[in-house]
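Since the structure comes first, as structure tokens, the remarks are kept for the end.
All protein chains but one are shown in place.
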Amino acid sequence: MKPLLEVRDLRAGFPGPDGPVEILRGVNLDIAAGEKVALVGESGSGKSVTARAVLRLDRDADLGGRVTLDGTDLLTLPERAMRDIRGARIGLVFQDPLASLNPVMTIGWQIMQPLVIRGVRKKEARRRGIDLLERLGVRDAGRRFDDYPHQFSGGMRQRVVIAIAVIAEPALLIADEPTTALDVRVQAQVLTLLRELADERSMSVLLITHDLGIVAGFADRVVVMRHGAPVEEGQVDAIYAEPKHPYTRGLLASVPRIDDDPSRRLTTVDDALDADVPVAGALEGGSR
Amino acid sequence: MTRFLLRRLITSVVVLFGLGVVTFLMSQVLPGDPARAAAGRNATAEQVAAVSARLGLDQPIWEQFPRYLGNLLQGDLGTSVFTQRPVLDDIAEALPSSIELVLAAMLINVVIAVPLGVYAAYRRGRATDVAARLIVLFGAGVPVFWLGLMLQLVFADRLGMLPLTGQLGFGREVPELTGMTSLDALLSGDMAAFGDAVAHLLLPAVTLAAAFIAVVARTVRSSMISVLDSDYITLARATGASERRVVIRHGLRNALVPVSTILGMQLGWMLGSTVLVESVFGRRGIGAYAVNAVLQNDLYAVIGSVLVIGVVFVLANIVVDLVQLWLNPRLRQPARARPAAVTAGEPLEKGAMEGAAL
Partner (left out) sequence: MKTAVVSMTKQGPDAPGGGRGGSILRRTRPSRTGRTSIVDRVALTVAAVMVLTAFIGPLLAPHDPYAVDLGQALRGPSGAHWFGTDANGRDVFSRVLYGARVSLLATVVVIAVATLIGTLIGTLAALGGRIVDEILMRICDIGLSLPAIILALGLAAALGPGLQSAVIALCLTWWPGYARLVRTLVRDVRDAEYVEAARTLGVSTPRLVFRHVLPNSLDTLYVQTTLDVSAVMLVISGLSFVGVGAQVPSAEWGAMIAGAAGNLTNGWWAVVFPGLAIMLTAVSFNLVGDWLRVRNDPTLRGRQS
């Protein structure tokens, strides 16, 4: 079966003070319909840029390679047609729910946008928005629809952000560190919610995170990225049980565990890398 | 929200009180005997003394001051020596014309500066950065009265496109309804007079607006740039909204919050600049009235003008506060719940860009 999203040799360069800087150096990634994939790596590994490149959100990025969604090459698509992809075919959720919401607009207005710009009538959009918010566990959604972001807690805000991302029923949801800014209890709630939503709508999810701890219960497959390229990928269980790449081992070892000896220094990825022979192809230090 | 408004109102009251003190001190120093002024030119010494006693002018200042404030509160600004009419009546007659001019200038200012600033933000880069800096620094260095004369020279005298001075063409008249000539013409349905009034309004309004446009455009630009860099704008793009919609519907309102503060202050400075512009264009208004009053040594008229302009300035600031409440919902919540970082209510350095006003 052909995957829903197919990323082949994706490259991204950005203009820097001393000429272009290459952030993505050939990313390959497949996501099947209804599949949940986690893209894991340290900050600076290029995982967020991958997400943004798929949606072509960086105006000054120089993109190369191929990104196909259902057979359509997104990188060569005219901007106008690309707009029909954004929001309607691929939804996006960011890390910081406060920064993700426009402070001077009501959450209702923001939730209705993906529908309104596609010609759905206000009344209909409003009804669907309220239904969705209720489904996402926002109590009293009808009354709160015209409130402003600052009137919500962090967890509730992230539900609003998710509502904006999925209201137009995209086939793929890209969630870029959706829980990092939330406290642990809320993190779990939001992840559960995302998973349920994905299953109900058989929506694919690309979860981008640096936190391997949250991946296990969520994703089917894991892709580990470093320095702008994937270094390892596989089923979640396989990766956890038997990480092949030293970097992955490092990432796994650096997840703090409740049964760790508290006096011991937390392990860093570098500790793990130092212990191994450098892998061929591992690139020079991050350029950001 | 109430606390925000309350704090601003208290500040306004303090400023107004201070204005009363300053103008009172002026009245003590200014040349010209107010008692003689009130009694009339041909009054005898006894009559002047009688008036002086009636007005309490022979009493020590600590007794005069409360009386002075009391009179101000009742709208009694004294009588003009020159027109022999209550100063308040004179000003009430002159002010609408100035407000017409200032509002027209503000309209031009906003209509040009906001789109310009938005565009410059969208096309940011070193070139627009340099251009914005130069235009602002140039704009702040042009004497407004001279600019008015130059525009007259080019557009009225050489090109003959627009009238040189005045508010209406020769022989034209509109009924006095609001005191704003163009509005009066419109209300009375006289479209020809309306066109004529607008033509007369155009050059002075452009003159008044010129110095401010660059500053507003630059403010819009820098605040728009930081808005466009924010996550919610990226997410707006990710919903599939067009660039136009992203910038205007999602971004503009945020970008305008700091701009509204500047515009409010500019409203006050524009009113101050009418002193220079109205005399160049031979328009009636509070600026021209104030200048005449000074040249005529017309004590109460000078003080009255200063006072009224000050009050309008304070009122403009209150309007700005209300506009900010509308633009920025975060100010509407109770103060204690507001994140410390939100200080949109704080005025920028007051008196800022004073030079641009001249």
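When the chains are written out, they are named A and B in that same order, and each has its own residue count from 1.
Methods note: a contact is a pair of C-beta atoms (placed from the backbone, for glycine too) under 8 Å apart; a residue touches a chain by one contact, two chains touch by 3 or more.
As the structure is a computational prediction, the values presented were derived from the model and not from experiment.
Of the listed residues B:R218, B:R249 or B:R284, the one in contact with the hidden chain in the full complex is B:R218. The residue touching the chain not shown here, chosen from B:M150, B:L177, B:I248 or B:L322, is B:M150. Checked against the full complex, the one of B:Y68, B:F82 or B:W269 touching the unshown chain is B:W269.
Contact residues of chain B toward the unshown chain are 11, 14-15, 18-19, 21-23, 26, 29-31, 129-130, 133-134, 136-138, 140-146, 149-150, 152-153, 157, 215, 218-219, 222-224, 226-234, 254-255, 257-259, 262, 265, 268-269, 271-273, 275-276, 279-280, 290-291, 293-295, 297, 302-303, 305-306, 309-310, 313-314, 328, 330, 341-344, 346, 348-358.
Convention: only the chains that are shown with their structure count from here on.
One finds 50 Å separating the Cα centroids of chain A and chain B.
Of all residues in chain B, only 230-232, 234-242, 245, 250, 253-254, 257, 327-330, 333, 339 touch chain A in the complex they form. Chain A makes touch with chain B in their complex at residues 52, 55, 57, 83-88, 90-92, 94, 96, 99-105, 113-114, 117-118, 148, 150-151, 161, 164-165, 168.
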